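Let me give you the structure first, and then I'll get to my questions.
The complex is shown incomplete by one protein chain, all other protein chains being positioned as in the whole.
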């Protein structure tokens, strides 16, 4: 009985969080603006205009998979959690704040990728994920201190494995932010490389 | 059997409400507009433009946590509710109307925080939460009159504690609305102070 | 076992439909645009600008409660449904098409309520609900032909009561559309009157 109630409790936070992830990931598309061409797109000018938007596509795809992986991580973490308390609730809220914020630096990156502001845009973009990484650590700490929130059967090894696998995120995103001042393409490459890394190292979810 | 049906009933309203909360909280980001700079953001002008948007960040974060706390309160209230009737359904609808409205005063506040219209913007912002507070009282009253909707085991103490804790909201938001005519920063400080207060006084959710 | 599977089946359509309702109702706010004032809102000009937006508030509130009632009706209908088939699935899809469409006539009405285009805007607005009413009839017919989709215990009386209560919608919205050519305020009054009528005649949901 108690366990069904707890299930429902974590269930409603998961549902709310899933909603926020799903909406944030879908809102990314709103930053892609239809090109308005003087000649109505004649002589292949529409095709050229659509192709010239490639920085927007790059930013869209990178952010899409980053949010998807953040969701998968969130999902994996909640599988270990049995019940929630107030610090955990607000640590989760802080993480969701970062998730809802992602479409904004994505739009900034898309706008400035080929312009003089590219280093700033890249650092702003990667910097957002530095803070998001910190939010994940905070949430994980809220879940594990005293282990009161975790399910009884969770092995110490699983907890350490979790922490180890995501430890790479923070320095990598810091590096990506700094690299923007050399070339914003390194920033994008690191961000894409990270989600390839996380996909490849994922155990079966 | 009856209890499973009731569970499903309140479940669908909760799911719908969760959806509205999740979408409203995620739409807040749409008010942040990418700065379009003549020189393409050269010479640090993009960094300055992003920094100059701080009123938008303040409005975004304040509204985000306010909606998050409204959601947590809604969540806590529904834990006590066993079944719903029509007045409760529409009192909940009225509350959701206010929730979906929040992005608009947020955008107005962000736009006018440093302009002559700041007092009006601040009063409009805090005034929205005055009405939202009234909607909460209405919903709580719809839930508790005759106690027909509450779960059997809910103690009188819990009900009073609930009412007591949220009673502070209405006068505080009224004060925040009035304070806007002295300084809009007092308004923002009170709004932020309120969610810190509610986070700190929250029992384990 | 079979019943649990069926429950899950209708459950996923309900969840998807709830999502569409929740998003459509929340997107309404995006039509409210922050006024951009030359003087930065000095001398009460922001307050006047916000007050001058009343047609948008009227359209927002009317559409909000109309979608809320459409959701409540959908909810009430699905309580009687045990399983779904393909015609029901696409009749439901047609209804959702109308639900997602509502923000558009709402924005048109808000824009033209005090302009020469008001009759057209009012007729377009009410006309949308004429089609939505037809979609409800279609869905209800898909649910009841042969009664194969309804739960076993549903009384004939309940089915007739359902049909009777919503029969008023179609002619009332047709009248509202026609009345727009006399005065768009009659249109709005009928639309608001309808949801007051449906709230008052609702059995306990």
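Here the chain labels run A, B and C in written order, and each chain numbers its own residues starting at 1.
FYI, a contact is a pair of C-beta atoms (placed from the backbone, for glycine too) under 8 Å apart; a residue touches a chain by one contact, two chains touch by 3 or more.
Keep in mind that what you see is a predicted model, and the values were worked out from it rather than measured.
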Among A:50, A:131, A:168 or A:189, residue touching the chain not depicted: A:50
Options A:28, A:96, A:110 or A:194, residue touching the unrepresented chain: A:28
For subunit C, residues in touch with the removed chain: 9, 12, 15-16, 19-20, 23-24, 27, 30, 84-86, 89-90, 93, 96-97, 100-101, 103-104, 107-108, 111-112, 115-118, 120-121, 124
Absent-chain interface as seen on subunit A, which is shown: 14-15, 18-19, 21-23, 25-30, 32, 34, 36-37, 39-47, 50, 60-61, 64-65, 68, 71-72, 75, 79, 199, 202-205
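Following the convention adopted for this analysis, only the chains that are shown with their structure count from here on.
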Chain-level touch network, classified as line, ring, star, complete or other: line
When subunit B is superposed on subunit C by its C-alpha atoms, the rotation angle in degrees, nearest 5: 90
Whole-Å gap separating subunit A and subunit C, where each centre is the average of the chain's CA atoms: 35
Overlap residues in subunit C, where contacts from two or more other chains coincide: 23
